[in-house]
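One structure, as structure tokens, below. Some questions next.
Missing here: one protein chain of the complex. Every other protein chain is in place.
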Amino acid sequence: MDSQAIAVPATKSEIVHEHSPHLEHHFATESQQREASNFGMWLFLLTEIMFFGGMFTAYLIYRIWYYPAFVAGSHWMIIWAGTLNTVVLICSSFTMAMGVHSAEIRNRKLLLRYLIATLLLGCVFLGIKAFEWHDEWEHHHVPGLNFSINEFTHVDPRYPLDKPLPRDMAEKTQDYFSLYFLLTGVHALHMLIGVSILLFIIFHAWRGAYTTGNMNFVENFGLYWHFVDIVWIFLFPLLYLISRHQ
Amino acid sequence: MSASTVLKLPPQETADLPKKSYLNSEYGLKSWLLTRDHKRIAILYLFSTVFFFTIGGTAAAFIRLNLLTPGGELMAADTYNKLFSIHGIIMVFFFLVPIAPAVLGNFLIPLMIGAKDVAFPRLNLLSWYLFVTGGACELYAIIWGGMDTGWTFTTPLSTHYVNTHVIGAALGIFIAGFSSILTGVNFIVTIHRLRAPGMTWFRLPLFIWSFYATSIIFVLATPVIAIALVLIMMERTIGIGVFDPARGGDPLLFQHLFWFYSHPAVYVMILPGMGVISEVVACFSRKRVFGYTAVAFSSVAIAVFSFFVWAHHMFIMGISNYSALVFSLMTMLVAVPSAIKIFNWSSTMYKGSITFDTPMLYTFSFIGLFTMGGMTGVMLGCLGMDIHLTETYFIVAHFHYVMVGGMVSAFMAGLHFWWPKMTGRMYPEALGRLAASVLFIGFNLTFFPQFILGYMGMPRRYHAYPPEFQVLNVLSTAGASILAVGYLLPMLYLTWSLKYGKVAGSNPWRATGLEWQIQSPPLTENFLETPVVDFEAYDFEWLANKEKNEVQSVG
Partner (left out) sequence: MHFISPVLWQFLVKWLSRLPLFPPEASSIAPYTDAFFFFLLLISIVGTGIVVLMVVSFSMLYRKEKNPEATQIEGSTLLEATWTIIPLALFMIAFVWGALLYFRIYNPPTNAMNIYIVGKQWMWKAEHPGGQHEINALHVPTGRPVQLTMISQDVFHSFSIPAFRVKREVIPGRYTTVWFEATQPGTYHLFCTQYCGTLHSQMIGEIVALTPDDYQKWTAGSTSGASLAQNGERLFASLGCASCHSGSPDAHGPSLAEVYGSKLQMANGSFVTVDDAFLRDTILNPTMHQVAGYAPIMPTYQGQVSEEGLISLVEYIKNLNSNYRVQQTLNTSQVQTVAPSAPATGQGVVKQ
């Protein structure tokens, strides 16, 4: 028995392709496809929240236990670099949002401009980050590789009111820097992935791929980019601004 | 309730395999390795997970052989430690976690909801490649010397005190984890967005509810073990000190991060099986599942509660007494939905019309063994009892009862139930029943003695043990040899059936469900026209009406 519950057209070629070439065959309408891909992206971002969440949990615990060490470690951050990075990322989120809008209104030139601006800002961020990491290396603040507690057991000239840490608390600054490198490293990795995808998007945008009605990919990438930005907005005060009012 | 559910149809033996199906729509290795068809991807997963099952099973065989004698003379302690670590890692991460979602879920979810594919077919293929890459990484770690920290990677043992391939093993799991995450995302979006018109949430088969709950866990829990493994790898390579007490780190932090994933993971390893049981019990009792809404909500409740109980793996590790109280209470709560389901399935059989085909036999196996495993879980969740029983063979017996007695029985039930749909052929029924019985007997003989060993105090992960435990260990190994036959038989006759099995036709079980209304094996695009659903799940009256009113043509 080979009965079909559903009526069968004679041949498949009789199914007329009335829809746009972007519509995948398992979706009924373009709006269904767009909503599905959007939903999928939000779910993926939820998994990213859980991923960063593990690191934030570790940070929370160690900061409560070793607060003086975290204060000392945080004072060694280059505040202007961190602030500049924050501004850069917020601007890049703005240019990205404008890019998505340009795709919506099908303006190819504008889209390209905004995407390239986002790319440049992203690269500036990564460059400043690299500079900061180099500085940490110079100061022997890289755990496991060249970490030294010397700078914490002596008076820091930039913060003459800070007392030098006793040895046992100075040892704990290693926990601060481990989390610093972990958090900013994973964040930078996400930025790098974002920048790579952005290159891909720019190339296809130049060919007109996103301004002919199917801008799902740009829209979803925008979501990703905004997420990476928001993670930084949390990282910045947690890492750079501990007890800065002194 | 006027329509009869008894069907009288012409025999299926005269049916032919359909000319075109997803299996022969395209030929060649490339058409399989670059496929976007969810059904082909499911078959790819079937091969890879069964492959890993044989590796994990071989490790188990050697473990049980070593435990025949108390002195552990068969192999060195290091070798034994590597074997149980490999057994745990392979069986958990490369067999149990992926098997039902990736094989049965991938194949059936679009079919059951009336869709042409999952929401993101290319992502689906990527999931498989990630799984295989992770598996290859794991195999590398195993072949190049193995690792011996146990599947739990307890720090500081795993970070500072062993010099085996911990990083390779952790990396393999890390990569395979992304496979789970993407599968979870895919399934959730598919179930939300691609249901056929008329397929409301409460008309979905309970299988879909279970897989939906499983996907929620995939999405929320897996990233946490990803970060836990990253931390282990960083601590081992550069020595960042985050788990090292000498540098202010806390080794217990790793335990929290690890178990935050690994406990919900065990529900990933049972919920899909529960979904299968719902389908099989309904079909072989010829009636709808008793208490549909209760079973559906129980699935979601299990998924949600599973996130609140992780520290019951840490009761004696030095967590505060008060947090132990909270986690024990939550553990009692998470046991209740599973109990509800068991009672609902059993009640489904009341006033049914029951046949005892192989899938139903595996279902009976599931109901009995999962109930035993579940009750011993409640025992372990009680604080005072856990002190005596934890870290002994009681735990080993408990989780094998739920994972092997439960999940693997359910998977076998599902594999046999949907085999005709996936391949177009029936497996030999007599051999199927034999294998199910052999599995049940072998399983109980292997793992029941371990409950006794556990209460007596025999610790787990012991290469050698005091001689008074020998009798029970020998009994357990004897059972394992029988259990092995129970697994080998299906591998053999299922392969045999691919060429020589009876042609099944589209609905050999006369089951409800959209997947049974199309040909076996299905076309690549599943449905030529989108089905419109105006019937409830497990609506046997609708089925009887439909079959009665259709013109039958045979062949």
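Order as written gives the chain letters A and B; numbering starts at 1 within each chain.
By our rule, a contact is a pair of C-beta atoms (placed from the backbone, for glycine too) under 8 Å apart; a residue touches a chain by one contact, two chains touch by 3 or more.
Worth saying up front: this structure is predicted, and the values here are computed from it rather than measured.
Novice: Looking at the whole complex, which of B:Met385, B:Ile441, B:Ala478 or B:Leu528 touches the chain that is not displayed?
Specialist: In the complete complex, the chain left out is touched by residue B:Met385.
Novice: Decide which residue listed in B:Arg288, B:His400 or B:Lys421 touches the omitted chain of the complex.
Specialist: B:Arg288
Novice: In the complete complex, which positions of chain B touch the hidden chain?
Specialist: Touch set of chain B with respect to the missing chain: 1, 4-6, 72, 77-78, 81, 148-150, 152, 154, 156-157, 161-162, 245-246, 248, 250-252, 285-288, 290-294, 315-318, 321, 324-325, 328-329, 332-333, 335-336, 339-340, 342-344, 346-347, 349-356, 364, 367-368, 371-372, 375-376, 378-379, 381-388, 390-392, 452, 455-457, 459-466, 468-469, 471-472, 540-541.
Novice: For chain A, which residues lie in contact with the unshown chain of the complex?
Specialist: The missing chain touches chain A at positions 65-66, 68, 165-169, 171.
As a convention for this text, only the chains that are shown with their structure count from here on.
Novice: Which of the residues in chain A come into contact with chain B in the complex?
Specialist: Spelled out, the residues of chain A in touch with chain B are 1-9, 12, 24-28, 32, 35-37, 39-40, 43-44, 46-48, 50-55, 57-58, 61-62, 65-66, 69, 143-145, 171-172, 174-175, 178-179, 181-182, 186.
Novice: What part of chain B is in contact with chain A in the complex they form?
Specialist: Touching chain A from chain B are residues 9-10, 12, 15-16, 18, 110, 115-121, 123, 181, 184-186, 188-189, 192-194, 219-224, 226-228, 230-231, 234, 237-242, 247-250, 253, 256-257, 260, 505-507, 517-519, 525, 527-531, 546, 550-555.
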